[in-house]
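A single protein chain has been omitted from the complex, and every remaining protein chain is retained in its original position.
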Amino acid sequence: MTVQSQMGNLAAEARARRSLARAWNALQMPVIATVAGLFVTSVLLVCIEVNPLDVYAALLRGALGSLFGISSTLRWATPLILAGLAVSIGFKAGLFNAGLSGQIYAGGFVGSLIGFGVTLPWGLHPVAAILGGGLAGATWAFIPAIMRRYLGASEIVTSLMLWYVAIGIADFLVRQFFRDPTSAAFLMSVKVAPSAVLPSIFPVGNVSVMIFVSIGAAILLAHFMARSVAGYEIRMTGANPAFAHYSGVPIGRRMVLAFCLSGFLAGMIGASESIGINQRFVSQFDPGFGFDGFLVALLANGSIAGCIPAGLFLGILKAGGSEIERTLGLSKSIIWILQGSIILFVSANRLRGYLAWFIGRLRGR
Amino acid sequence: MPTPIIQLIGVTKRFGSFVANQAIDLTIEAGSIHAIVGENGAGKSTLMKTLAGLHMPEEGRILLRGEEVMLRNPEAAMRHGIGMVHQHFSLIDSLTVTENVVLSNPPQRAGLFLKRDAERQVKELAEKYGLAVDPRRRILECRVGVQQRAEILKALYRNPEVLILDEPTAVLTPQEATTLMENLRTLRDRGKTIIFITHKLQEVMSIADRVTVMRAGRVVMETETARTSPNALAVAMVGHELFAKPRQVQREVGQTLVELDGVSCYSDGLGSTRLDNVSMSLRIGEVLGVAGVEGNGQSELVEIITGLRHPSAGALRIKGVNVGRSSSPAEMRRLGVAHVPENRISTGLATTASLLDNLVMGAHRSAPVSRGVWIDQGAARNRAKTLIREFDVRPGDIDADAESLSGGNMQKAIVARELSGDPEIIVVAHPTRGVDIGAAEFIYDQLLSRRQKAGVLLVSSDLDEILRLSDRIVVMYQGRVMVEALPEDLTAETLGLLMAGMQAGKGAPRVGDKA
Partner (left out) sequence: MDILTVSLIASTLVAATPLIWAAMGGLVSHQAGLFNFTLEGLMLFGAFFSVLFGTLTGNVWIGILLSGCVCVLLSLIWGWIVIDLEADQIISALGFILLAQGGTVFMLNAMGQGGGIFSLVQLNPIKIPLVHDIPLIGPVLSNQTALTYLSWLLLPLFLFALYRTPFGLSLRATGERPEAAEAAGINVRRMRYISVAITGFCCAMAGSQLALGLLAMFTDNMTAGRGIIAFAAVIFGLHRPLQVFLVALFFGFAGALTDRLQGFGLPSELLLTLPYVLTVLALCVAGMQSAFKRRVGA
């Protein structure tokens, strides 16, 4: 072996080590937070005299143990990956889209509106509904984005407030104009046209072709952020806005772009739920994808492609939750607690330091 | 002779390998005004922070009235009767002057804040020392000079024997500065000991009893003010060995690149005018040195030329194009302006991004790096690697985060990026601050070699740097151009005097209009 190739090998090894270290670094907080979440949940389960291991086993069985379980996992992963992407792209630009749920709602309304209000051929109809929903979400995200750009108003608070406004407007319009006359207590619209329905691609369950759209969106977006001019500028705006501005990047426009992109993804979730799962607009149809999106994005820890495994992980929790409910008589609340405690701890960077100190002390003895 | 109130013996303070204070001996007499002067980075602030309990020295002893003390924190220094007024105020804007002054120990009875008593106390204190404030006014409604008086009152409220002021006149208008000088005299006459840091020799001569000159972390001179002159102080400040090294001065200049015509700039807050009717020009083939103590308008000048700030009045022309108030960094860069900013971490880099991302910036919109909407990774990496090789940035791992680089290598990376597109207008602010000598020499060579095809605007408060690189020099003081001169007409001494706001005596350079 020549000296040169030896050196080349060494350099390659060093590179591999570095990327490994970086991956571990990125995974540290999500792993720590998940362990903390499992710990909190386990303590609570022990308190009510349930063996936590039984619960986690049931969870995995329910999510992955059968074709129905897998289809259920994928059904949940579909919106969760998109929600994670929506939050992540905001994070990349240094923005916090706390009003994801509002954009989902807007997308759900407009998506179903296109579903029942427009006549289009098969094939094209769902595409139009999904894109329309996406545009509605983007529009709803545009308001806080320009308020941030021109008025400096916190996008966190405004987008959050607009969530409730979206609920009010959509519910009002549905009640007034599109209500299904046969629905009694629940507020829901008329059914979407059969041409607009996204069919299930599995023999059981509710998985639509949208799962591929979600995964495709993640790959496309990861590529866009890493390799495109606009993606690069969005990343630099998030990394250091002063630097980006000084370098001539139009940071205001990039922020608005990223936020609208985030809203577009959120709107797609709403539309896909409307025409895929419910086949109509149902008031309060969103079971909290906004929250879940944060968890996905935080677990992915800044990686766009990382939203795919993180979304699948959360999909497993959701799908497994039903199994826990069914077989162990526990409610899904245990899953909420798990999620909540993970979110609670996942940004607590100092936790890492305390843990290192604690482990060091243990070793010291 | 009475025991001095403060005695420092052999005080040394290091930050890592950098020695900020080297075996400092200092004696402060009770009831005197003692000035500490020196260039930026001479170690004045570090020394005073040591006295105020913000740093612990590695070596040496601090004696108060002849007794050795340990000043572990500001609270301890305060208990020993040492109060400090920092250059950047720590006032709370929405609270009143009174509330700020008494914050550390508000007068109270039965859990009740006695506002009236507090206001009365502040009023008495203010009257006693001649510091005019309205105790009930909120800080955000006060002018900078009044805010400073509130800050001084805040220190006085704790009844210190020694009051340290760090560049107290840096933010003040000349009128406010004169008032402050009076205030300091009153304080001394009431028995307080005053130590103040300054760059302005006029102030030293007018009110200080004694003066200490620091350079490069050491005390180089200590004397009674009456026995010295501004010239002697300036010489001590800059050191003798710095006298102009011979260098080929560029005489052949070409087309005018940047032209400022009566540009003024008013700051956003309650402060004063930051740039006052500044006119200057930069031409191809020269290095124009802008000398001045920091905070005299150079930052604003740079920001205006690079599009980060709009002039409040006056005209700015780049290569004959009038770029009015709608300029932006993007537009200025299109016109060929490159900018090495004064703060490399907050502005010059995205430290959490990779070196690759940092080096691609600026080139990412045009070929060969950009292909339509996509960035060609191969071309981007090539560019980054080339720059790293040419500018010897170490370690040269382009995938590592920029924050892993040392200060000198960060600066080399920035200079590499900014000089890469062969820009015609190169604006450089404090290019070698905190940079090791090797890297500094390299950056100097780069800047000088660009001179043939470009104009370089060099802002620095380092006299050596200015005299070494400049083909023409302007000195800024309080937002104005004091003089414009050729380097051979200036010595370090006269330059030091001009930067300190003194008009030079003999051999006065041409003042005012353009050369």
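Going in written order, the chains are labelled A and B, and every chain counts its residues from 1.
Here is the rule we use: contacts are C-beta pairs under 8 Å (C-beta built on N, C-alpha and C of every residue); 3 or more make two chains touch, one makes a residue touch a chain.
Worth saying up front: this structure is predicted, and the values here are computed from it rather than measured.
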Review point. So which of A:164, A:212 or A:357 would be touching the chain we can't see?
Key: A:164
Point to revise | Contact residue for the chain not shown (choose from A:24, A:39, A:150 or A:212) | key: A:150
Revision key, fill the gap. Given A:93, A:225 or A:335, the correct residue touching the omitted chain is A:335
Exercise for review: Touching the hidden chain in the full complex, which residues of chain B are there? Just list them.
Suggested key: 74-75, 90-95, 99, 103-106, 108, 111-113, 115, 154, 266-268, 312
Check your understanding: If you put the missing chain back, which residues of chain A would it touch?
Key -> 44, 47-48, 96, 98, 147, 150-154, 156-158, 160-165, 167-169, 171-172, 175-176, 288, 291, 294, 298, 330-331, 333-351, 354
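Keep in mind that, in the parts below, only the chains that are shown with their structure count from here on.
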**Study point:** Rounded Å distance between chain A and chain B, as computed from the means of their C-alpha atoms
**Key:** 47
Exercise for review: In the complex, go through chain A and note every residue touching chain B.
Suggested key: 15, 18, 227-230, 232-233, 235-236, 239-240, 242-250
Study note, to complete from the structure: The answer for chain B against chain A in the complex is residues 306, 308, 328-330, 332-334, 339, 341, 346-353, 357, 360-362, 364-365, 370, 373-375, 377, 397, 399-400
